[in-house]
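The chains shown are only part of the set, and none of them has been moved.
As written, the chain order gives the labels A and B, with residue 1 at the start of each chain.
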Amino acid sequence: MSGHTDMVLVNDEGLRIDGRTAEEKRPIKIEAGVLSNADGSAYLEIGKNKVLAAVYGPRECHPRHLQDPTKAIIQCKYNMEAFSVSDRKRPGPDRRSIEISKIIAEALEKVVLTELFPRASIDVYIEILQANAGTRCAGLTAASVALADAGIPMRDIIPAIAAGKADDHVLLDLNKEEDNFGQADVPLAIVPSTDEIVLLQMDGNMTREEFDHAIDLAYKACHEVYDVQKEALKKRYTSMKEEVDSDE
Amino acid sequence: MSDFIISEIKRDHILKLLCEGKREDGRGTADIRKIETIVGCIESADGSARVKLGKTEIIAGVKIVPGTPFGDSPDVGVLTTGAELIPMAHASFESGPPSETAIELARVVDRGIRESGMIDVSQLCIESGKEVWMCFIDMYALDYDGNLFDAANLAAVCALKNAIIPAEQYGKGKNRPLPVTCTPISITSVKIGNDLILDPNFDEEMISSARMTVTTDDNGNFRAMQKGGKGSITRDDLSLCLDRAVEKGKEIRKIIG
């Protein structure tokens, strides 16, 4: 959030540099069941973000001392491919990735029925193939679909999207330029059935009014993302059913 | 931390008190603990503060040294924030590289300072593209009784407000205070059952489901937020957190000057 104001991010007609209106999210596409080894997986594109999520588990928990005798633990690794950003990223986890992995795992804890699998681990891997602002939301959205694809019992599926502020406008789903030169970013993830908040961060500069507006936009968009998630899973089940049927 | 399990009896006791709007240590749900600060306690640092928030204690020190700017911001000083949860502070903390808890802590404090523009980094240029002041903020937890976020934010902010750029030592002109523009204050609440309480102690933190930290600037604008924990908060909870962050932030700014 540099808040540079010499760059026009929203033009006189209220349109953004990629042609979107303030309340419009980028095109989103989700496909479930894209990998063969993982127990569940999903591929997601939103704008220029390209994200893979895979789930293994419930399986034996390593290292052992992390086991919880009352429930499964969720371990998440969010990782950016070296070539996913403008400057090559050195392989291996940095502080940002560690923080994001932690808050995504915590968000997922709310909906996964971990109590059904004591001592187990449910491992969620998120790989950012191409990054263009909003990867933590994209990763969490994809991970939710991968968990469902893995057949892991869940209270609900989690959608996530960011709202923010640039050029003094409250905007939905910032792209890279808006993120770099904008004024605020607010990633949000909710449980759609109850509207509870499971992930929320904010950085930048916002009045209460602006923030409330941003949250409104993000809530609405989360529900739209939720529909895309459900659609992807429906498609997956249908194609699996077709496979089974054609096998018979 | 996983090994630290709070007894059922203690849990029940805390919950029972909360039903009546009370807390173990006599506070109301929206009360924060006593803040004690010792500023400038470390002469080897360019700025320092030792802060107690109840029994939670954190020391922060600032070192300011000349260094190379980043390529994409040749005129701008560099801020770096680190937190160490050293085993001195609690039986659950271990030696070694920073845990994910320590990293989250440092990053949330960093965001409050950075995004509020507390330090005017445009005034930290020595020679454009060549040399800028690099400002290292290092925080060490000495005693942990809950709510590291707000204690760490206070220690870092007090240390920065107190910091002097040691220009003479490097032959770069006169010593001068670090250019501070505002005082970002973070306020952390946790959710226990259906209650939101401010500034949790260790026991309260252990039985809480979600945590919400909100950092405001001198105008009461929002500069950083972080929801943590495995539970959720409602939008009403969020609203309450925002209100309290503004109100308590104002109070604390008065206390620390």
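Just so we're on the same page, a residue touches a chain if its C-beta (ideal position, glycine included) is under 8 Å from a C-beta of that chain, and two chains touch if they have at least 3 such contacts.
This structure is a prediction, so every number in the text was calculated from the model and none was measured.
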| item | value |
| --- | --- |
| Complete complex composition as a label formula, though a single copy of each is shown | A x3, B x3 |
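Here is the rule we go by: only the chains that are shown with their structure count from here on.
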| item | value |
| --- | --- |
| Chain A-chain B separation of Cα centroids, rounded to whole Å | 27 |
| In the complex with chain A, residue positions of chain B that touch it | 2, 98, 100, 103-104, 106-107, 111, 114-116, 212, 217, 220-235, 237-238, 242, 246 |
| Contact footprint of chain B on chain A as seen in their complex | 1, 65-66, 68, 95-96, 98-99, 101-103, 106, 109-110, 186, 191, 194-208, 211, 215, 219 |
